[in-house]
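This is the structure, below, for whatever I ask next.
A single protein chain has been removed from this complex, and every other one stays in its place.
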Amino acid sequence: MDSKNNIDNTRRSFLKLTGLGGAALCMGFYLPSDAAVTLIKPSDLTAADIEMCAWILINTSGKVTLVSHRAEMGQGAYHSIPQIIAEELEVNLKDIDVIFAQGNEKKYGNQITGGSSTIRSSYKRLLQLSATAREMLITAAALQWKVSVNDCYAEAGHVIHRPSAKKMHYGELVLQASKLEAPKNPKLKKISEYKLIRQPLHRLDTPMKLNGSAIFGLDKKIPGMLYAAVERNPRLRGKVKSFDDSEAKKIPGVKNIFVVKMMVHNTIREGIAVVADSTWAALEGKKALRVTWDDTGFEHVNSLEIFKRQEDFLKIKEGLPLKSQGNPTAIIEKSKKKVDVIYQTPYQSHSCMEPLNCIAHFQGDKIEIWGPIQAPGWVQDFISTQMGIAKDKVIVNMTFLGGGFGRKAFTDYPHEAVLISKEIGAPVQVVWSREDDLKQGPYRPGISYRCEGVVSEGKIEALKFRMAGQNNDHWSGGKKDVPNDSTSEGFLEPYYASIKNLSISDVPFETPLPTMWWRSVYASTNGFAYESFMDEMAVEAGKDPLDFRRTHLQDKRCQKLIDKMEEVSGWKKRNKNEGYGVAITECFKSTVGHIVKVSKNISGGVKIDKVWAVMDCGWYVNPDIIRAQVEGSIVMGLGAATIHEITFKDGKVEQNNFYDYPMPRITDIPPIEVYIIENEEDAGGVGEPALPPFAPALTNAIFDLTGKRIRKLPFSLATV
Amino acid sequence: MITLNVNNKTYQVDVSPDMPLLWVVRDTLGLTGTKFGCGVAQCGACVLHLDGEAVRSCVTKVSRAEGKKIITIEGLSANNDHPAQLAWEEIDVPQCGYCHSGQIMSAAVLLRENPKPTDKDIDDAMSGNICRCGTYPRVRKAIHLAAEMQEKDKK
């Protein structure tokens, strides 16, 4: 692995990195989103085309370059993709260079790093691609040596002739190999044959994250670059009525001050941009502005009213059914022993450690962008449309992301940077302060759930869930007369088989507040409501909550997961004065169960003694990265359950910075044990699925300990 | 002109004495390993060493650093081989990695002042550094490992 990691895939550095001096001495593969692997022959290419067509390159010195089509925001794509390639290509992991692809969905397919999709959506292609290259290199060697292909094998970047122990370096073979036809069905290894995949290898990006050399968006510098900070409307839309910049202009280094109109979803958010020669001057200039806003024409919301209105809706509205089987309504109405409760989850901020930022360089007929970007393809599309510049003239470069969680899959901050660069005619880096990042959204929507159920003979007879909360899709033109298709997210599929009378409906609910995906999206809130309610049903049925799930989740993988959870946590061997809670959710094709153990704190409230997490994500690459993602999801879930709440007063966000939106700290973290289920199922996601079950497992444990049912997040562990 | 000693090199910078050291180091000197996280000394992403102390550069005016020795993450070791860096690598602590310059700079002070930190000592030293990815369990593990490595080095 090249430790020089200034990820800068401008054309020149790309060619330098891959050792191309204009001649096409490399193998490249074109991967249209769903088509088969296609070999690009050098004769088909001009040098300029290569970078646009290749995903994996092997140059004449044998160096492998992966053009990573997905962002690295902590989840491990930067490492996991090479770990897959190295396995089937038979190269040393350290001989793979990784550079981030530019936005180009025609070539890479969907580039959004979201939905925990990087591995699950591309591992098969990556394996196929790597095996194809390996076989071609072996064939090239066999032809050169005039021996049978069957006597040759590949290892550590070389082809070796077994009988003679002759050995050739991949670099010596690429030219010949690139002239061959690509085999249609290269032989793939069985899972049992893997040498690298499923091993806890050290992450390739770790060393550069320990000495300041990893380049995040905010670290990127462009020659001649200026800095900008923007004072945006605190009510998240509305206009600038007037502004006084006389004090701001006095700050040394401040150069330009003007109105900028950023698109947030389909709304315009106006702000005043302060451009300066340093980040500090820009931030100081912004603070010195006096702005009067025109906030007419839209509702100025208050949090209490939002949730009140949701509750009112849930009292009277049936909503749009997403799932419906049997007749739960009739059974529930008839029943004298129904459970009918409301669950609530708050609006939440992503709060990445790296505040939003973006560099844009508007050059008339061309725009180049650098930043911590989760969705380069969307940014390219959006900027192209907004600015009226051809898509191929909008170059979007990804840096490392200091956290993403969904927020950096958005197009607003690059758009604003482009507008500012256009105005000043120079490259500019727009820096969001922590306050900007926290107060400007978009947020995970706040949601109320009405959960009703009836049990009979130890099982659920009828179950009815209704959700009232904003639909993220409505911001991107999603139809309003259809239910939010995420209303059932998180809810385990096998429940549909065991609960004959079941409905899940979306009660449409709108506010002017911009909302957006937040790590694990609706599963993060649905999971709390649905898996807490499952616990209420178990209590109602007089059953052990883990056994109750075992009864209702008649599916091999679920049964295995539950067995594992029981085994590792000692669920049945618990002592007095210990509360145990369980929750299991599905998210992005992976199923995760948590068991949380709590006890009373001497100083009052409840403390978390331990968390056991069991993940079934099917086929996987790196167990240590999975463990890290599960640990991280639990920590983020802990903040979401016990601390975090974005509230609105008169249309403005009340929180400001980490002092009033505090993060869990090292002192707050319980011991966490992570287990991965071994199987050969299709790959599921890893970065998000371990978040949803945490809150319900915790509150179910608190119920077990105290008899107190928590139905509203966040709650304070100190005062339970 | 303000004279600064950063990572054992002397720099002359023409900035306002009120400018936070963070922005001088990042924007003026181009040492971007020290990160901006909150701007109000809440998160620890901007921790660097000022005469050996884990100072938060986002609230430290550059004038305070005159005549003092500044070490940033880039200057903590020559070859990424400070015990904290080695342990962080062994445990694969970072996820997004953004906060870890600050985490490591904080841990380095702990390891210097307390070669055998207990879990409680780690709490006391590291509760000022926020990690949104939730790498805390690994930070703890890595500090214990770094302490062992440091001990071995001495022998």
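As written, the chains take the letters A and B, and residue 1 is the first residue of each chain.
To be clear about the criterion, a residue touches a chain if its C-beta (ideal position, glycine included) is under 8 Å from a C-beta of that chain, and two chains touch if they have at least 3 such contacts.
Keep in mind that, in the parts below, contacts and distances are computed from a predicted model.
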item: Listed names "Cytochrome c domain-containing protein", "ABC transporter permease", "Monooxygenase" or "Cell division protein FtsQ", with the criterion being the UniProt name of the chain not displayed; value: "Cytochrome c domain-containing protein"
item: Shown chains touched by the chain that is not drawn here; value: A, B
item: Of B:22, B:45, B:107 or B:131, the residue in touch with the unshown chain; value: B:107
item: Sites on subunit A contacted by the missing partner chain, in the whole complex; value: 287, 656-660, 662, 665, 667
item: Residues in subunit B touching the chain absent from view; value: 40-42, 44, 47, 53-56, 59-61, 64, 105-107, 109-110, 113-114, 121, 123-129
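Quick note on the criterion: only the chains that are shown with their structure count from here on.
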item: Distance from the mean Cα position of subunit B to that of subunit A, given in whole angstrom; value: 28
item: Of subunit A, residues touching subunit B in the complex; value: 72-76, 202-203, 205-216, 218-219, 221, 227, 252, 278-280, 283, 351-355, 400-405, 431, 433-434, 624-625, 628-629, 631-636, 657-659, 663-667, 669, 671-672
item: Subunit B residues within the subunit A interface of the complex; value: 15-16, 19-20, 23, 26-28, 30-40, 42-43, 45, 72-74, 76-77, 80, 85, 88-90, 92-101, 104, 122-123, 126-140
